[in-house]
Structure formats: C-alpha cells, structure tokens
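What you see is the complex with one protein chain gone and the rest in place.
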Amino acid sequence: MAIKQRTIETELPVENNVIVAGIGCSGNLVHLLDGPQPFGIHGIHGRTLPISLGIKSANPDLNVLVVAGDGDFLSIGGEHIAPQAQRNLNVTCVIMDNGVYGLTKGQSSPTTEYGEITSSTPYGKIEAALNPLHLYLSMGVSFVASAFSSDVRGLAQLIQEGMDYKGFSIVHVQSPCTTYNDTFDVLKGNAKKGIEPQTYAIDDSHDPENLEAAFDLVQKPVPLGVVYKAAKAVALDERFEQVTANVKGTNAEQLIKSLAI
Amino acid sequence: MAIKQRTIETELPVENNVIVAGIGCSGNLVHLLDGPQPFGIHGIHGRTLPISLGIKSANPDLNVLVVAGDGDFLSIGGEHIAPQAQRNLNVTCVIMDNGVYGLTKGQSSPTTEYGEITSSTPYGKIEAALNPLHLYLSMGVSFVASAFSSDVRGLAQLIQEGMDYKGFSIVHVQSPCTTYNDTFDVLKGNAKKGIEPQTYAIDDSHDPENLEAAFDLVQKPVPLGVVYKAAKAVALDERFEQVTANVKGTNAEQLIKSLAI
Amino acid sequence: MLKQDFVVRFAGEGGQGMVTAAEAMAQAAAQVGYHVMTFVTFPSQIMGGPTWTQARISTTPALSNGDDIDVLVAFNEEAYDTHKDEVTDGGVIIYDSAVFQIDDDSSLGVAFDELGRSTGNTRAANMVILGALAKLVNWPEEYLVEFVKARFSRGRADDETIIEQNIHGLSLGKVEIEKSIFSLEELAPPNPPDYEQIVVKGNDLLAIGAIAAGLDYYVGYPISPATTILLYMEKNLIGPGKFVYQASSEIEAVNTVMGAGYAGARAMTATSGPGFSLMSEGIGAMWMMEIPGVIVDVQRGGPATGLPTKTEQSDLFAALHPAHGDASMPVIAPGTVEECFYAATKAIEWAERYQGPVMLLSEHMMADRTQNIPKPDVSSVKQPQREVYSGSNGYLRYEGTDVSPMPLPGGPGSYVANASEHDPMGDTTHLPIRHVENTERRFNKLKLLEDGTYESQNSEEAIAVMPWGGSKGPMQEAYVKLMENGEKIGWYYTMFMNPLPPALLEELRTKDLVIVPEVNFQGQFSSILRSEGVKAVSITQYTGLPFKTKDLVKQVTEKAEEQRKVAVSS
Partner (left out) sequence: MLKQDFVVRFAGEGGQGMVTAAEAMAQAAAQVGYHVMTFVTFPSQIMGGPTWTQARISTTPALSNGDDIDVLVAFNEEAYDTHKDEVTDGGVIIYDSAVFQIDDDSSLGVAFDELGRSTGNTRAANMVILGALAKLVNWPEEYLVEFVKARFSRGRADDETIIEQNIHGLSLGKVEIEKSIFSLEELAPPNPPDYEQIVVKGNDLLAIGAIAAGLDYYVGYPISPATTILLYMEKNLIGPGKFVYQASSEIEAVNTVMGAGYAGARAMTATSGPGFSLMSEGIGAMWMMEIPGVIVDVQRGGPATGLPTKTEQSDLFAALHPAHGDASMPVIAPGTVEECFYAATKAIEWAERYQGPVMLLSEHMMADRTQNIPKPDVSSVKQPQREVYSGSNGYLRYEGTDVSPMPLPGGPGSYVANASEHDPMGDTTHLPIRHVENTERRFNKLKLLEDGTYESQNSEEAIAVMPWGGSKGPMQEAYVKLMENGEKIGWYYTMFMNPLPPALLEELRTKDLVIVPEVNFQGQFSSILRSEGVKAVSITQYTGLPFKTKDLVKQVTEKAEEQRKVAVSS
C-alpha cells in the first residue's frame, strides 16, 4: 500500500496518517490494512471531504488521505469538491471509480455510461456519464492524476506524488468491479477479443503545470499519470496563517472587558 | 419580466409557468411579480433544482423557471447542478450572482473574490472564487448564457432563448448588490473613475454550438450573451419516453398474479 | 406425533448461496400448501462476513422466525460455533464436510459442493441440501421435484438437462440422510388454506401496494434495506403518466418528491435511517407547504450508518419529528409482510387526503423476508384523488383552518407554495396572527387521519400488550401461549402510529398497564404513549434481531405479575 510506503520513506510515524473512508466497497479498505495501523475515520456516506477538512485544519501536521468510491465522492458527496478546491485543502483523495454502486449491489453511478443496463436502470441509464477529471480541473483542484487499479505500482507512485504535493490532490483510479461492472478489458484492451484499450499513458511531453494542456488531455478517456499540478498554489493552512498573521489575538477576558459599562 | 413576455408570445397560459425560487434576495422575486401570477414554489435554501426536477418530470408540459442566488445555487445547492446536466432536465435557471450572501447581510459567497473583506471574512476571504460558467460547461449543461442585470432587455432575451431551448439551460446574471457588494462600476466600467469594464459582448463570430470555443470564452470574465448551446441534446422527458417506449406497462393486478402460488 | 413446525437455518459466509437455499425451501413448501417465512441477515459487505438465513415451514400461519432451530446447515466452522447452541434438543446439524470436520453426535458431515458438482451442474449444492432436509422430515419426494420442475421450466433449450441435474442433486442429498443415523419427526402434511395465496417479500409487496394505490412517481437513492423498492419500481412503475428514477442523493430524492407532489403526482421515495435523516429538512418543508408525498423508511439498526442489514425499530422518534419546528408527522408502521401492502395504499391515501408528507415505517425484518400470505385484493383499493382546485384565479390557497382544494400548475388558482410562514396567497408574512392560524391549520388537518383501525382482544383486561411494527408477529405467537397459560392480558395493535386511532387511545388510557415490546433501546413507543397519558412500559431488546417468542412470554408474564403486586399493595 502506498500509505505504508510513504511512512517508511518519510519516516513519518504511522500515527500521523489519517485515512478518511467513504461508505462503499472502496471505503472498507480502511479496515483491511495490515501491519501498523494508521488512524482512520469511517463516517457517513459522501462526507469524506468535510471530515478531512475538519481534521486537517484542526491539525495541519497530519497527513490526511481520503478513500472513496465514485458514488460517494461524485454523487451524494459531489457538493464538497469545489469548496475544498477553492480552499486548496491539503489532503489527497484516492477515488476508486468502478462506474457502479458496488456495496449496494450494482446500481448505476455518475460515471456509468449512458444507456447502460444496471440493477437500477433495467431499461438503460437515462443520464449521461460525468467526466470527473474535467470536472476536477474546472473546479480548480490543484493536483489531478488518473490511474488504473491493475497497475499497483503506478498507482502507489501517483498517491505518493499527491501526498507530497502541498494542496488539494485527487488521484482518480479506474477500478473495475468484477461483480457488477467488469470494465477490465475495455480499459486494458484485449487483443484476443479485439478490444482496443481505453487507457493510455500520458506522454512525457505533457507539462502537468499547463492547465490548458490538462484540459485537452482529459477530453479523451483515459489518460494515466499526472494530468495537472498547479505550480504555485498556496494550501489552506498557509493561507489561514497568512491572513491572520497581522491580527492581534484576543481572549475571553479582553472580550468581556470591551463590553463593560 | 421575461416570463410575462414569453407568455404573451407563445400564448401559453400563465398557469403553465412555474417559478421555483431559492432562498435569498433573488428568490424573493417570486412574491414580487405583478399582473397575472404564475405558479410559484418557494421552498428551502439550495434545493431549487431537485424541486424543479420533480415538477418538470411529473408534468413535462409545464414551463419551469428557476430563480436563485449564487449562494443558493453554487454553495449549499452546488451538488444538484451536475445531475440535472447529466439528465438534461428541460428547465431554465436564472442565477443572480451578486458575489455575496445578500439576504443574510453580506457574507462571502463562492463567487466572492479571493482576499475580499466581507462581514464573514473580516481579514480577507481565504477561498478562491469559482468560475461558474466554466463549471456549468464542464458539468455538461447544454445551454449556458451570461448576462448583466443592468441590461434588462438583453437579459429578457437570454431568458427567452433559454426557455425556448429544449434542455437544461442556465442564464448566469451578474447582479450587483448595492448594499453589500456594488460591482456595478467594475462590470460596466466607469470612464470617469478610470475603470475598464469587465463585461464584454460576445462576438457575433462565436459559434455557440462549439464547446471548445465556449470554454475559451469563459476564461476571460465576463462575456455577455449565449456562451454555449448544445446542438443535439435530448431532454430528460424525451429520454425517458424513448427508453420506456418498448417496455410493456403493467399494473398491480398483474404484479400480484405473478406471485401467486 | 407429527411435527407441525420445521425451522432450518443456513449459516456461513456471504456469497455461499444461503439466501437462495432458504428461499427455495420456503417456495417449495409454500407451493404444496405449507405456511412459510424466511429471515435473512448478512453483513454489509459484498463478499464474505458471517451470514445466516432461516426458513420456517409450518402447518399454521407462521408469525415469527421460530425460536429454536430443528436443523442447522453450517457452511464453515465459525458458523457452526456461533449457531449450534440454538439447535433444539433432538435437532440436527449438517455441515460441509469438505470444509471442516467436527466430532459431535448430533452433526452430520455432507460434502454439499462436491456432491452437487457431481450432477454436472456447478450450482446444485443447494439441491443436495434440500434433498437432505426433505428426507429428514420425511417429505414426499414430489414436493421438491415439482418445485424444481416449475422453477426451471423457463422455455430454454437446456431446461430439461438442468431439471434432471437438480433432481439428481435432491436424490443425492436424500441418500446422505438415509445412510446416516439421523432423522427428525415427520412433518405433518400441509393444511392448505382455502383462500388464494402469494409468496412475496415485504419490500416488493409495499411497492405493489403503492402501485395499486395509483402511485405516479417514484424516486430513490440506493440504501439497504430499501434498495429493492427502488429496483422493483424501476422495473415496474412504467406507463403513461408514470415516472421513476434513481436520485443522486436522498436530499435530491425528498425535494423531488416535493416538486412532484406540488405538480399533482402521487409521489413516493423510500430510504433507510441515514437517508431518512438527510431528508429531514425536506420533509419539514412539505409539512409547511402542505404538499402530499410518502416517505418510506425501512428501518435498519442505528444510529448513523449503524447495522445496514440488521433489524431495529429505533426510528420512531425520528419519524414522528424528523425536523425542527412544530410538526407531527403521520406515521404508518406495518407489522407483517401482508400489512406492507395496505400500509402503502393507506399512506398514499393519507398524503393525498391531508395534503402533506406521510411516513411509512417498515423494517428490515419484513423487507427482506419471503412469506406466503393471502392474496391482497387489488380491486378493493381505491386510487385516492386529491381534492384539486377548479375555480377561477385569485384563489386563497392557505385560507382557513381546514384542508382546502389544491391548485395544480397548469390549472387555475396559481399561488406560491411557501416554506416560510405565509399569507393565504402564499406570500411570506411574519405577522403573529398568521403564524397562529397556520400552525393551527396544519395540526388541524391531522384530524382527517383519525380513521385508522386497530385490533383488540380481551379488552376487558386491565393489563394489555401492544406491540407495534414487526414485533407484532412474535408477540402474536407469544400471546397465543400466554392465553394457553391462562394469563389475563388484553391485546391491542394498530399500524397507525400517528395519529393513533382516538378510540384506541381512549381505551389504552383506562388500562393499569400497557406492555409494549419493541426492538430498540429507549422504548420509544411506550415513551410516546406515556406522554399521551397511557401507563405504558416497554419490553426492549436491541440485538439487531427480531424478538423470540419465548422471551416475550416470559417477560410479559413477569411484568404483568409485578403490576398486579403493585396494584394489590397500593
């Protein structure tokens, strides 16, 4: 696991890591880690981001990692992405996109394709699929990467890079659900079955600090690698410090005094 | 008012119009209309879109107009835009963006600029401002227009065009708040004070059906006119009809029968 | 003596086909005229985790899961350890001998899977088990053979082969018992009822009830144990004027029901605890704006994410007062699978009649269980018609202290449905007199819903039991035993939790003690009854499982005795 790897590399004690898990198959990962346990919080469906906002701003020294599914993060929790992007909350989100609601047994999710048959769309889905990478960029997320669950090492590297980055980072992972939505062949390609792969490695020539290039990239599914990495984004904790640096602190005694008659 | 205008033009009875109002100064408009009243629903903060989804899908013959503020639509209600875009819900949203929470007396909103002093950001806002037009495009909204409240006639025309369009349409209106955030001069320009206008009319050469061009346009604030208009987007009600056209309807009697032993 | 009742439990890991086994057993038994009930509980994980299901087969109507199990089918050792103590004396344990070995007189190892596969069908393990079970209670072979034939006659090319393989599986199971020393008493032949029956789960029947009552509009966000209502509707709520879809969240769902109800649709959504909590603001707004709609909460263990696949009756407080401010939500709580049908029709009717939100409080234990019940009479269900305003414009929608005809967009009488306090036109006003009048109007409308019925038995007794919701079945069974024991105790029951039928409340107030069994910690319903002036106490448990009949017999007896002592000494 990338989390353990980082621990070793940076010699940050494992206690300093907090995993904020969504509700879904993906979030259950928080209970499955072996070895020294990081801290975890497995709250309610769709609220990983506000919870991590609370954790990270209450204690900026912590390394906070969000783990959530496409339903949790993009559907019920969709409202929380833009505000964190605007704050540039310094946490890393690993979004496991399987194009389906796994835990509740196969309903459609925001990334399920138009027209697809699922348990909740017996005659075909009537909503278009969302393009999460494009959306992240548009909301102003400062680090956006795209990964594929079958490439464990590549994924670990991207998570690492996201955690090293100071600012709001999202690693969006294509993670086929073998039970309800097995897109492995479509993503990886299968020469025998004549399936062209949807995924492709991002070209080395791509400059991840170039937002326009990033937008171009995410038009075509599914690039793998770092899509965007804002060059000079100041993270929330620093911003807060900057803004309040010149404010004289006060205390209750003084506040009461100012009201005396 | 554009609504009345349309009524006359299409000879649609005013009863067929429903205004779904957000909570905010903007939403209070629903009580201020004069003349023959359209139907209205003034519900709870941030929920204009789900409410109009219910109305429009329960009765597709109605003409549904959403009226909401930047706080209502983009902050607390921000989660509802993408799903309606994906459904291509055939309603028109008029968003009055004054860059502030007016009704609650001047707190910052998602479109308030970074660093700005407001009643809730006494030392400067620590969040970046959102670019709503870009976000709408990225979410897949099929009709996006940008307007300025001081040009009443231009605004009326854009609302008209949004209502004529079959699909999810948003007219985003720059609406300076004279009490808490008077951006009139900044938007309109003021030669005397040496202020360059931020708004500019969209050039006739712009092809509103060209999504890429639309994205280019919204990089620079504030274009006025129709930014984007998807050429062949099928609205939700039609989609639903298409999808269920070949499904044999059933009734409770038959459903019970199928369970008999 | 022949057995009148047979309870088998299947226990193992999620994904091992236990649900299918229990349901197949029940279905087969129901088809030959037994009364059946299953119970299903599994962890909220897709694969793995301890799971068990149970089937009860009875010659008389089954009202609870059955306290003790006659046969335990254990798929792994953990399951064996966890459940073996619940096997009744003389019961049998069958375990998968390919997975583990035990040394125990009452246990029989069978290699289900291997035997199943030997039929040439990889999914025939369940048939081996069914064959064994049938032999244990000496069922005629045709019971299961007929069932297999019915199930696999699907008009496919391989139907024949599959039927043959499955029948072979049954016989392999039978042989295992014959080879062994195990047997049970013979199960008495069924006593088929003389009325028409269906076999169904609570959620499906609730959905059908709503459809029967003319539901136009359904929207839901997946959540156990309510998801199957969404799936049922997606499949079946199709036709002119009907609309169904999956919401992006419960907040979207409830506000959409609000919009649809405002536009004239009979609208409904279903969820479970966490989603219900999210709907709170929207439900309050529907009350304020006077918009009809049905909110189903299929209760699971709480609080918070809680126990998604366990049963509990702990959302009653939340259902009565889901949101801030003065409101008292109508609540209907069915107590059996059968009642799910009538509860749904009634909820829709209530919503349309009083023009506001109605809470339908179901439970996991009914939602997911399969049961045979008398065929509901669809033809007797009247589709409620909302009173729609048809006059001219300039109508005062919120005038007076009673329900008033509702204008629909597209028709005359335009107004603003307003969640702020409003004047008769719907415009915002904060005048004290308007808030007073409107508050009274909103509560006054509840009187229209005082038509709920209730059951009573031995109403002359000073002490009574009064279960609610899913605790009805176990309490009914326990009540029969209490009567057999000669206890002097009355019986009351209603699914109309709010408003309670006024005559019922009157009766209850005259009692010395009303004993309320409920699956929650706080004794929520008895607390409500006490606040209404009834001397009520609860029998509670909060295991995530339904009551056992014997526990209820014991506790009711004790509580009644205590009360009699107090009454004498005071």
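Which chain is which? They are A, B and C, in the order written, and residues in each are numbered from 1.
Following the convention adopted for this analysis, a contact is a pair of C-beta atoms (placed from the backbone, for glycine too) under 8 Å apart; a residue touches a chain by one contact, two chains touch by 3 or more.
Predicted model only: the values in this text are computed from it and were never measured.
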Of C:P274, C:P499 or C:P517, which sits in contact with the chain we cannot see? C:P274
Tell me which of B:P38, B:G78 or B:G225 is the one touching the absent chain. B:G78
From B:N17, B:Q37, B:N59 or B:S108, residue that would touch the chain that is not displayed: B:S108
Kindly state which of the options C:Q383, C:T439 or C:T557 is in contact with the chain not pictured. C:T439
Considering the whole complex, not just the chains shown, which residues of chain C touch the missing one? 41, 43-44, 49-50, 273-274, 276-278, 280-281, 284-285, 287-289, 297, 299, 301-310, 312, 314-315, 317-318, 320-328, 418-421, 428, 430-433, 435-436, 439-440, 443, 520-522, 524, 527-528, 530-533, 541-545
Where chain B meets the left-out chain, the residues are 23, 25, 28, 42-46, 75-76, 78, 101-105, 107-108, 110, 119-123, 126, 179
Contact with the hidden chain only, please: which chain A residues? 14-18, 20, 28, 30-31, 36-44, 47, 49-59, 61-62, 79-80, 82-83, 240, 244, 247-253, 255-256, 259-261
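Here is the rule we use: only the chains that are shown with their structure count from here on.
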Looking at CA centres, what chain is most distant from chain C? B
How many Å are there between the centre of chain A and the centre of chain C, using C-alpha atoms for each centre? 38
Using mean C-alpha positions as chain centres, tell me how far chain B is from chain C in Å, no decimals. 42
Any chance you could list the residues of chain B touching two or more other chains? 79, 82-83, 240, 244, 247
Two or more other chains touching the same residue: where does that happen in chain C? 238, 245, 248-249
